[in-house]
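Here the complex is missing one protein chain, while the rest keep their positions.
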Amino acid sequence: MSQVNRLSQGGRIDRSRQLHFTFNGKPYVGYAGDTLASALLANGIDIVNRSFKYSRPRGIVAAGAEEPNAIVQLGSSEATQVPNVRATQQALYEGLTARSTNGWPNVQRDLMGMVGKLSGTFMPPGFYYKTFMAPASLWMTYEKYIRKSAGLGRSPTEPDPDSYDHINQHCDVLVIGAGPAGLAAAVTAARNGARVILCDEQEEMGGSLLDSRELIDDSPAVQWVDRVIDELAAMDNVTLLPRTTANGYHDHNFVTLHERCTEHLADSAPASGSRRQARSRMHRVRASQVVLATGAHERPLVYANNDVPGNLLAGAVSTYIRRYGVAPGQKLVLSATNDHAYRAALDWREAGREVVAIVDARANPQGDLVAKARTLGIPIITESAVIEAKGAERVSGARVAKIDATRFTVAGEVEELACDTIASSGGYSPVIHLSSHTGTRPTWRDDILGFVPGEVKGLTSVGGARGVYPLDDVIRDGIDGGRQATQAAGLDANAVTGLVPQVSAREDGAACALYQVPHLKPSMRAPKQFVDLQNDVTAAGIELATREGFESIEHVKRYTAMGFGTDQGKLGNINGMAIAARCLHRSIPEVGTTVFRPNYTPVTFGAIVGRHCRDLFDPERYTALHQWHVEQGAEFEDVGQWKRPWYFPRTVNGKKETLHEAVARECLAVRERVGILDASTLGKIDIQGADAREFLGRVYTNKWAKLAPGRVRYGLMCKDDGMLMDDGTTSCLGENHFLMTTTTGGAAGVMEWLELWHQTEWPELDVYFTSVTDHWATMTVTGPDARKLLAELTDIDLDKEQFKFMDWREGTVAGVPARVFRISFTGELAYEINVQANYAMHVWTALFKHGEKYDLTPYGTETMHVLRAEKGLIIVGQDTDGSVTPEDLGMQWAIGYDKPYSWIGKRALSRSDTRRTDRKQFVGLKPKDPKVVLEEGAQIVFDPNQSIPMSMVGHVTSSYYSPTLGHGFALAVVKGGHERMGETVYLPMVDGKVHEAEIVSPVFLDPKGERQNV
Amino acid sequence: MSDVKEFDTRPAGSPSAESPLAWSFHRRGTPPREAGAGVTLREKAFLGHMVLRGGAIVLDEAVREVLGITLPARPNTLALDDSGERSIQWLSPDEWLVIVPGGEEFALEGRLREVLGQAHYSIVNVSGGQTVLTLRGEKARETLMKSTPYDVHPQAFPVGKGVTTVFAKATVILRRPTEDTWELVLRRSFADYCYRWLLDAAAEYGVTVER
Amino acid sequence: MQRYSGFGLVKHALSHHENWQRQWRNPTPKKEYDVIIVGGGGHGLATAYYLAKEHGITNVAVIEKGWLGGGNTARNTTIVRSNYLWDEAAALYEHSMKLWEGLSQDLNYNVMFSQRGVLNLGHTLQDMRDIQRRVNANRLNGIDSQVLDAKGVQELVPIMDCSKGARYPVMGASWQPRAGVARHDAVAWGFARGADARGVDILQQTEVTGFKILDGRIVGVHTNRGDIGAKTVGCVAAGNSGVLAKMAGFNLPLESHPLQALVSEPLKPILDTVVMSNHVHGYISQSDKGDLVIGAGIDGYLGYGQRGSYSTVEHTLQAIVEMFPIFSRVRMNRQWGGIVDTCPDACPILSATPVKGLFFNCGWGTGGFKATPGSGHVFAASLAKGEMHPIAAPFSIDRFHTGALVDEHGAAGVAH
Partner (left out) sequence: MFHIYCPYCEEHREEEEFHPKGQAHIQRPADPEACSDEAWGDYLFFRDNPRGVHHELWVHAVGCRKFFNITRHTVSYEILETYKMGEAPTVTAKSVSEKDKQAGVQAATGGWQTVGARPESEALNDASNQGARV
């Protein structure tokens, strides 16, 4: 089929560049400059989709973002599928592949349409809520069928090959919309030196001027557009963003602009060599001032069968003719309430097609365009409207009658006019969506029959967006708005003179208010009069909702689903409100305002995600020894953002060790010889100041007054609710100098915690904190041979009397200055070697060179956990959960009850609940069956024979098999556990087994601490 | 502050050292040299980094005496010595970052402590914990715009400015010591992430890494 | 009350749907009620419904400053589950779950409660320990709950990336088959219709501007439509609870925060279960209309503006695309925000107050929708008897003084 509706001349398309595309599998041809919608119309395609609920055939209605019907599936490969593309906003490109989203077996011959016709009457709004309830057991089956009919397009099932970009922008003035008002505002601001961003959602800038009949400075308006854009493009304080939709307007003038970088070229971003563009780019703009120049959307009239293909917006008809050289039919009837709509008839006539009649709801239309139509001899039928469209798959006629809009009745005979196209215009709604995003309510204005933006700090609305429509007023409004915004941004805006172009003023007559057109039958019985085409919401549906008591517009919308489509009710919401208002005998503003939410038009998840996906989803933090771990084949555990070696599986006889095997081997190596752990991820904070010691005493539960230089102490940190928050060792480096360590996950939080208390409560204390986590690499050498190994590499005196447990010393290790701490998280003799991280690899490899003869074994976090658990040492976050006090842990030895300052957490320990003796307390559990390793998280009961719900008294926090002890063991919290040593508890498991265990001390190995003290 | 334990963490001999980006270079190599690359990256490894905390007036005197640089007292500013090799950057009202050629830091700390005497201040060597990455090229600014919400327009970010800010999902110190150079001070453990981010973000402009 | 059924629908179709009755009246306020419920959201309407149905107290008004069901009931992600860690919370949410299971029939209003199951994913070893702890506790509390490994998760949700290559690979999940989603608006409407039919006055567009308190006892409320007397007043006003408490002269341990959610454009069915991940932080389900319904995180600042920060939405979608890379080309249609009143222990307040006869039901944070019937049921019992129902008793305000918190964000950490 050739382009039957393509006019022989005109439009802004490039007829020298043919583009091939397919729709529903059939090949077609269009031109560069076409949208998919204009190309479909040019090719005479009437039915582009089937409706969601009733499966009615649907055609293209609009030419822009408000299009509800032409929602298509794009993409030539599985990975590049794009669901729910609005054909009116998709530029045509060579090879474009599109399909309708609904219709089975196809959109032309749709079987669901039969069902829709039959069952439509049984599916009023809310019908779901009134049925499918019996029998209850069948609901999931009913729902399966309901779900089958869900959705428009489909998600791709393969990952996206494209990438997406974010860019952060800052400007003095952001102008949204590059129509006459926006261009005027932008050029005014730019000439006055403001940093300006001008964006527009369309393929080219110019807005309404691209299909305007009007003259500016005595030449076609588009020439003025070109001049202004050329000027803006030459200024380095201006960023021009065509194909860029402002989709969200957030607090304090933060606006997201979605730039479609390559979507007009192909369904995947083209690449040149290794350089590949992003498919789209999100500009995250912080604007001092925003100018909203988004124009207005035309409202269709709501008449019977207004959804049959061939019913279009009047303005869309003009756009298709003047911009794309497409006349979507032969014989037009225009139903209008205003002068501006007459353009459609004039354009239609100039395209050489027949205008059957203009049906005007007004008694005496008078403006310049009306006069022009009269001059051309176009019949004008006044005080009338199209009350019903005829035709099934394409309009075949229009039923026209005199109407009484105030009484909502048909007032005269019905006449049927043969035609194939009905254009309608019920007036214009300013595009106020973005201002609504900020939470401000729009205001209804009776004079323009529309809502205008409410007041937003830093926002100026200009032109159609605030109901200013005549072109000369619009441009002047844009200039004023641009000047205002520039001044509000703190710049001088008086530099501009002589900008105002000459526009021949056009006289427009007053419009009249008409939303739903009365029909001979009441709404409930008339053929369907659609309000929201995408969601199949009808005037009758809205009337029913109000009858059932849904009186707020929010209720009506939710009950009928009006405005919940992908067009967010751009076409239908005001009409719907007007209908609800009529039914409730209220005014439109009394029924409610309409609230729009981001996005203005839908945006892909990918664009919002940007580069924060795949390898860059979240930082991976590495220690200085990471390369070594990788080369040794370590398995890693995620601890916060860190990658920590979990265990180091070896390959024995060609078989890789399991976790269990590797951990058993690593544990024994530490207990019997010597192992080494990369502990660099521990948080480390350097603390200096005369009051450092006092400060430590306030944030830790235990005492710090007497810790001497050269000594190390373990400390517990609570919140003021008495619950344990973090733990670690702190070393006294000098009288006024300490090095605090924190848990890996708690590092940042503790640092902020210290600053919080210092800055807000105790600024009088002389102390400074500096994070040194990344500066130091930490290697823990531990096991009976640790001293022997270290002695080979260090100049520090390791004599057990000279360098005791909980001492630290400085010296060199492998020639590198090091601080060595004799602290133990394994219960074995242990040295924590700290060196500047740049030299960590040197020291580590030197240790291994010397360690070979001791079978020095690297171990990971899992072995570390087993070894510490054998010693009953807690891990904050594993053995505690924010509801555990130091007393619950049995760590009274680490609580300075008599410290003079009431340290953080102390007071809370004496609350009635924290004083309870039956709190869950930290204990060891020894399974009765030595082969059993209890499940971590297993719940504990005293009485295994009770019925469900059982009374649970605690749970297992840590549990392992101990290769050293030769049996499983666990740490747990149990109600009153400290007083229940030796008692038996039960752990009923999911598989029905009930384990028995004895409550024991949490210290399973070397309770006197002799091994670490050698 | 006296009674503080100074410690020179730099070895006397010359054991091999690895910068925070060593693993990144090892794993990914560096992108092949490309004609007309829009962005050029270069690591300035193994410099001396120190965090100075204290009152501005106290520190200013000492810094001028020892380093010959006036302490930048205005927020978000950066001061360099004549050679451009030594710098002090405002980080907060009581915190400055000093970067000097590698090896100078310990002696500098000693001299500062001598001058500062009993005043309340702290000096902490963080040389192992961070590294400097420079960005140059026609598209350096645009690459930064993709990465940080901070305004890097020349009007908002003149030469001599330095800020701590968000970089992708990490924190960096971003500074502009000269007209055509941006410096990122990266934390060691985040360096690989930032480096990978930069390569990805600048890929469309072409990126060269100088070693 | 006009009874709803499939047969009725056919009958009404024959009369062009012109004979449907109002689902609730628009009454004029009486001078006095036995009980006034302040707040016409799901919880408030459920309270009124159960007061009338279970306790025969029908001289009840529900006072709503806007339109009924217009607060968080209209703005949530509709997830219903009961797999809470602590006994007290589990009892409350399981009580609710049991009511959900017969709710459509009880109300004669299809709330479309769809038990398609909820997965709570684990991405770290500690996540898995927490999941095991919660599932074990659930089982012993009689709540259906299972631990799945990564393979089991992949079988349930084939389109999710469960590979080791993910930044935080899926290690497993807890799985509650009886959990699911419901049609949120219908819940409010169903309770409203049921309560209205039993004589409850639902007063919309009526705003409480103060409380009438005499000798420490509640005697009524001031409203923009005049004073209304009451012997008992229950406040169920979610994000506005703090403001109401202040009118009555006391503070609550609450902060009202923005919580955002968003939906994609409608898609053909592709996701059958509800997937929640606390670690990468996003949760998602697909509605019967085909939208992907996605919950974002809570913003850290106070906010009554029903808006949150854009970065929160960015982070949420990053998580969703991390879990479901195939959704990269799916488009976000709409985002919105609710006001959630959060308690320090992520559990609600169901409590008497310093004012006799004045009760509060609030603090549901991000988890209120799933509790709607249960909350209404136990709160109605409490109002009827003048003392807290045993299931509600642990949630009194006192716990913030004694320290007996029910700390759900301790280990469960999945408070949505």
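As written, the chain order gives the labels A, B and C, with residue 1 at the start of each chain.
One rule holds for everything that comes next: contacts are C-beta pairs under 8 Å (C-beta built on N, C-alpha and C of every residue); 3 or more make two chains touch, one makes a residue touch a chain.
All of these numbers come straight from a predicted model, not from anything done at the bench.
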Which chains here touch the chain that is missing from view?
A, B, C
Contacting the left-out chain in the complete assembly, out of C:208, C:261 or C:275
C:208
Touching the hidden chain in the complete assembly: which of C:156, C:247 or C:393 does that?
C:247
Of A:21, A:93, A:164 or A:254, which residue touches the hidden chain?
A:254
Considering the complete complex, of A:457, A:525 or A:928, the missing chain is touched by A:457
So which of A:286, A:349, A:586 or A:650 would be touching the chain we can't see?
A:286
Where does chain A touch the missing chain, residue by residue?
250-254, 286, 439, 457, 720-721, 752, 755-756, 759-761, 763, 902, 906-908, 911-912
Hidden partner chain, residues of chain C it touches
65, 207-216, 222, 224, 240, 242-244, 246-256, 300-305, 307, 309-311, 344, 354-355, 400-403
Touching the hidden chain in the full complex, which residues of chain B are there? Just list them.
75-76, 91-93, 95, 149-150, 163-166, 171
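Just so it is clear, only the chains that are shown with their structure count from here on.
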When the C-alpha atoms of chain A and chain C are each averaged to a single point, how far apart are the two points in Å?
22
Residue numbers in chain C touching two or more further chains are none
Residue list for chain B, restricted to those that touch at least two other chains
none
Can you check the complex and tell me which residues of chain C touch chain A?
4-6, 8-10, 12-13, 16-18, 20-26, 66-67, 70, 74, 87, 91, 102, 104-105, 108-115, 123-126, 129-137, 139-142, 146-147, 159, 167-168, 183, 185-186, 189-190, 204, 264-270, 280, 286-290, 305-307, 309-310, 313-314, 317-318, 320-322, 325-336, 399, 401-405, 407, 409-411
So in the complex, which bits of chain A are touching chain C?
52, 80-84, 121-122, 124, 127-134, 136, 139-140, 143, 146-148, 150-160, 162, 164, 248, 250-251, 254, 256, 284, 437-439, 524-525, 540, 544, 547-552, 554-555, 558-559, 561, 564, 566, 568, 597-599, 602-606, 608-610, 612-615, 617-618, 620, 637-639, 721-722, 877-878, 881-883, 908, 911-914, 935-939, 941, 948-950, 952, 955, 957, 988-990
Of all residues in chain A, which touch chain B in the complex?
163, 165-170, 195, 274-278, 284, 286, 611-612, 615-616, 618-624, 626-627, 642, 686, 688-690, 709, 733-737, 766, 768, 770-777, 810, 812, 814-817, 819, 835-842
